[in-house]
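The complex appears here minus one protein chain, its other protein chains still in place.
Up next, chain A:
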Amino acid sequence: MGIVDRSEPMKATASQGRPIVRMRGVRKAFGPRVILEGLDLDVGAGEKVALIGPSGSGKTTILRLLIGLTEPDAGTIEIDGQYLWHSSRGGTLERADEAHARQVRRCVGMVFQQFNLFPHMTALQNVHEPMEQVLRLKRPEAKERARALLARVGLGEHVDKRPSQLSGGQQQRVAIARSLGLQPKLMLFDEVTSALDPELVGEVLGVLRELAHETDMTMLIVTHEIRFAADIADRVLVFDAGRVVEDGSPEIVLKDPSHPRTRQFLRAILER
């Protein structure tokens, strides 16, 4: 089966500590607006990285590039040792097609700010149908695993509800379970609590915290929850205008930032 084939090289790369993400000279512009320019970024397998910075600084664009929702204008992206948009033939890089990218980004999962659950499906269907489609599981097994995942994010009693019957926090937890169902090696979280009412933020962060502590999945978390980032991240990246201006452990970056922009940004966000 497909999953078994895939899991073999995964273990090998994880034990070698090879970066699961390697971006080199990545440029992305939307029309005249340059979002990223000459970005180099490595993320090691298993790392929990928080991406912070003012809006428009390119954090979300990085996540969208990694899951293939947008293509870079220039530069290369490697995921788990494979070029996302290129194939290397005899040492030279060639532009690869959509099918190649689909296959390379298969090990990446993403959770969105607006949940993007399928509104016409129940929570359970939202989780088990992608598992059937992508992992080629039989329906009973997919359903069983989906139930277990939903229980794990605390939604065991709500499996048969539609998104409209769930609170924002519950919807976001369904979305997390839906992504986890595909067994990603790299999970991208794009401001997953920004659309939530303040009292619902905690339950979603709780799930993220648990994932960070209990799995060896690589996590890239774009967030404005600085204290949360400091708490669970191994590494914090501060972005400003498409560049990494700060990169290090949360203690160093958040307590003693070197860059004036970081200080300014942290002050603004902590005084909210």
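The definition used in the following text is that a residue touches a chain if its C-beta (ideal position, glycine included) is under 8 Å from a C-beta of that chain, and two chains touch if they have at least 3 such contacts; residues count from 1.
Keep in mind that, in the parts below, contacts and distances are computed from a predicted model.
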So one subunit is absent here. Using its UniProt record, which name fits best from "(Fe-S)-binding protein", "Electron transfer flavoprotein subunit alpha/FixB family protein", "Fluoride-specific ion channel FluC" or "Ectoine/hydroxyectoine ABC transporter permease subunit EhuC"? "Ectoine/hydroxyectoine ABC transporter permease subunit EhuC"
Which of A:P19, A:G53, A:G68 or A:P257 contacts the chain that the document leaves out: A:G68
One chain is left out of this view; which of A:V134, A:I252 or A:I269 touches it in the full complex? A:V134
Touch as defined at the start, partner being the missing chain; which of A:A29, A:M121 or A:A241 qualifies? A:M121
Touching the absent chain: which residues on chain A qualify? 67-69, 102, 105-106, 109-110, 112, 114, 116-121, 129-130, 133-134, 162, 164, 178-179, 182, 197
